[in-house]
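Every protein chain but one is kept in place in this view of the complex.
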Amino acid sequence: MDNKKKKVVVPIGPYHPLLEEPEYFALFCDGEVVVDVEWQAGYNHRGIEKLCETKSWDQITFLVERVCGICSTSHPFAYVNAVEDLAKVEIPERARYIRSIVGELERIHSHLLWVGLAGHFLGYNTVFMWAWKYREPVLDIFELITGNRQSYAMMKIGGVRRDVLDEDIPVVERVLDELKPKLEMLTQAVLDDPVLSARLKGVGVLTAQDIKDYGAVGPTARASGVAIDVRRDSPCAAYGLVNWQVITCQEGDVFAKAVVRLLECFESVKIIQQCLEKLKKNRGPIAVEVREIPPGEGIGHYEAPRGEVFHYVRSDGTNRPVRHKIRAPSFVNIPTFRASCLGQTISDVAIILAGVDPCYCCTERMLTVYDAQSGRKMMTGTDLVRLSQEKTEKIKQKMGKNG
Amino acid sequence: MDLKTKALTRSLWVFHLSTGSCNNCDIEILDCLTPRYDVERFGIVLVGSIKHADVLLVSGIGTRKNADRIKRLYEQMPKPGFVVAIGACACSGGIFRDGYAMAGPISEIIPVDVWIPGCPPKPEAIIAGIVTLLGRLK
Amino acid sequence: MNDHIGDLIQKRFTEKIKEVKTHSSHRVYLTVEKEDLLAVADYLFREKGARFVIASAVDELNQFEILYHFSFDKEDVMVSLRVRLTRDNPEAPSLSGLIKGAAWIEREMHELFGINFVGHPGLKRLLLPEDWPEKVYPLRKEFFMTEKKEG
Partner (left out) sequence: MVSFLLWLLLSLVFFSLLGMLSGWVDRKITARIQWRVGPPWWQNFADLTKLTAKEVVVPVTAGPFFFLAPVMGVAAVAVTGAVVLSALSGTGGETDVIVIIYLLVIPSLALILAGSSSGNPLASVGIARELKLVLGYELPFILALLVPVVKTGTTRLSTIFHLLQGPAVLSFSTIVALLVALFALLGKLGWVPFDVSEAETEIASGLLIEYSGWLLALFKLMKWMLLATGITFLVFYFLGGLAGPLTAVVKYIVLLVVMVLIKNTNPRLRIDQAMKFFWGWLTAFSLTAILLAFLGW
C-alpha cells in the first residue's frame, strides 16, 4: 500500500494505557482520520497449545483456565465439552446447573468490566468506577462458591469439581436481587446519556456481511443483527433447560455492542436464578467418573462473554492429548478492526478497539514448550492456586499481626 | 526521613506493564483503583506515561518478544523508580515457566524490588505489597 | 437433520469426498483432497451459509493434517473438512481469498507448523518474536525445549 508511506503513523501500544495488555496497532493516519490499521501480535504469546500436549487430561483444565483471566471459566467449559464430546460422556443434571451458574456469573462480571473500561476509554471515569463497584459483589459470590475471585477451577471432565452448598444459595440469591436494580440504573444511565450516544452511535459500524466474512462471534456479531449464540444453538450444560433470550441489535455500531452487553447481564441474572431454583430440588451427583479417554477427536464450544470459544482435542488413547487447538473469540473478532476502523478518527478508533472487548491473552494462547524428557516438575494449576491461597493467608496473618 | 522521601511515599505514581499475563493480575490491579479499595487515598494513581511513573508494576511472564521493551521502559523510568512483580508468572514464570516464549521471570530482565505472588494476587495482597515497598523506602 | 447436511455435501461432491466420519449427530468429519478444498469450502461458506470457525493443523509425524471447521449454527452441526499434506512439502491452497477471517489462522499455521499457503496475500509472522530462528516450527512434534536454548 503506497498511501501508507505518506501518512503519519500513530502507534497504539505495545504499552499503551488503552490496553491493559501489550499489543501493537499502527494506525496510519491522514490528519485525524485513520486510513489503515496494522496489527502486530505476539507480545502475549505464552504457548498453551503445545503445553497442553505435555499435560494429562485433568491438568489441562487448570492450564486452559489461564488462557485468559477474564474468561477463566469459558475456556475450561469449552475444553470439557470437547473431551466429553470425544468420550461421549453425559454429565449429571446437577453439574449442568452449576456449570451454567458459574458461566453466567462470569458473563455478568465480564460485561460489567467491559462497560467500566469502555467508560474509562471515553474519559468517563464515573461510569468506570460505578460499573466496577457493582462488579465487586459478583466477585464476592465467586469467592463464596468457588473459593477464588478469578480462576475458579470449577470445571472437571464429567462434571464439576465442587458442589454449591445449600446454605450459600440464599446468599447468592440475595446478592443477585440487590444487583438487579443497580444494573437497571447503570443501563439507564449509559443508554440515556446524550453525550455517550453522540460518541458511540454510528461509530465503527460492522455489517452482517462483515461479520460473516470475518467469522466474528459473540456480542460483536449479535450487535450487527447476526443472532448466533452457542448457548442456544448448541445447548450444553443447563442452557436448554431454562428460559432466556438471545439479545440482538441491528445497528452494528459500538453503541449497539454496549446495549447487547448490558441487556445480556439481565438474561444472565435470569438464568442463574432459574438454575438456583432447580438446584434446590435436584440432589444428584455432581460428576461422573471418567476413567480414560478413548482415541478419537472431539470438538467443544461455549459462548464466552466475548463470543464463541472453540476447543478441538485429539486423543490417541494415552493420558494426554495429541493436539489441542484453542480458538478464542478475539482471534476472529480482532481482524474486524480493518473493516470498522478505516475512515474513522483516532478518538473513535480507541473506542472501536475497545468495542469488541478484545482479549489478547486469549488470542495468543500458544507456545510454551516443556521438555518431556527432562522430567522437571511443572507446577500445575492446583499447585498455583494452593500456593496463592497460602500466600494470601500468610499475608493476611502478617497484616493481622501488624495492624 | 527527609521531606523528599516522605513526599515520595505519599505520592506513588504507578505504570502498569503486562508482559504476557493472563489478564487476571491486570484486572486485579485495576480493581485496586475502584471504590472498594481506592488506593488514591494513599496518593497512588495509575499514570499513562512511563516518564511520569515512580513504580513499574509488571505482571506476566516477560515474553521473549517483550524482553527488550521491558528493559527500555525500565531505563526510561525517572529515578528513583521501583519495580514490583505481580503474580505467580512475574515472580517465577508460574505455569508457563518452561516455555521458550518466556524470557523472564521478570527479575532476570530488570531488578525487582518487591514480589507479590498469587494467581492472581487479591487486591488486598497487592496493596500489602505496595505497603512493603513503602516500608522499605523509609 | 444432520444427515441432511452430510448427505447434501456428499451428493454434491460424490467423487471428491474421500471419507466420511460421523462422530455424533452434531459432528461430521469429511476428508477431501487439497485440490478440491476450495470448491467444497466455497460450497459450504457461500452456498450453504456456514460460519467459518477456525482451522487447526495436526502433526501426525508422517504427514500434516489440517481441519477446517465450519459451523451450521441453526442446525447445530459442526462440519470439519480434513486435508492431508505430505511432510516434505506441506502446501495447501489459501482460503483467505474466499473467507477474510481465514487470513490470520493461515499465518499462524504457517509460522507454527511451517505449512505454506498458496495464494495468501501476506504470509508473514503473526505471533513469534522477531529474533525467532527461521525454519523452526514450535508446534511440530520434533520441537523440544533444547531448541529454545539455542535460539
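For reference, chains read A, B and C in written order, and residue numbers begin at 1 within each chain.
Basically, a contact is a pair of C-beta atoms (placed from the backbone, for glycine too) under 8 Å apart; a residue touches a chain by one contact, two chains touch by 3 or more.
As the structure is a computational prediction, the values presented were derived from the model and not from experiment.
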Touching partners, among the displayed chains, of the absent chain: A, B
Identified contact with the non-displayed chain, of A:F77, A:F121, A:Y214 or A:F337: A:F121
Residue of A:I70, A:V160 or A:L196 in touch with the missing chain, whole complex considered: A:L196
In chain B, positions touching the absent partner: 3-4, 6-8, 10-11, 34-35, 38, 40-43, 47-49, 51-52, 54, 76-80
For chain A, residues in touch with the removed chain: 8-11, 16-18, 29, 31-32, 119-130, 133, 193, 195-196, 198-199, 345-348, 350
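Everything that follows uses one rule, which is that only the chains that are shown with their structure count from here on.
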By count of C-beta pairs in contact, the leading pair of chains: A-B
Interchain centroid distance [CA atoms averaged], chain A/chain C, Å: 25
Multi-partner residues of chain C (at least 2 other chains): 128-129, 138, 145, 148
Chain B: positions in contact with at least two other chains: 63, 65, 98-101
Footprint of chain A on chain C - complex, ascending: 23-24, 26-27, 29, 49, 51-54, 56, 58-59, 67, 69, 71, 73-74, 76, 78, 80, 99-101, 103-105, 108, 112, 125-129, 138-139, 143-146, 148
Interface residues, chain B side, partner chain C - complex: 63-65, 98-101
Touch list for chain A against partner chain B, complex: 14-15, 17, 20-22, 42-48, 50-51, 62-63, 66-70, 72, 113, 116, 128-129, 132-133, 136, 149-151, 359, 361, 366-371, 376, 378-381, 384-385, 387-388, 391-392, 395-396, 398-399
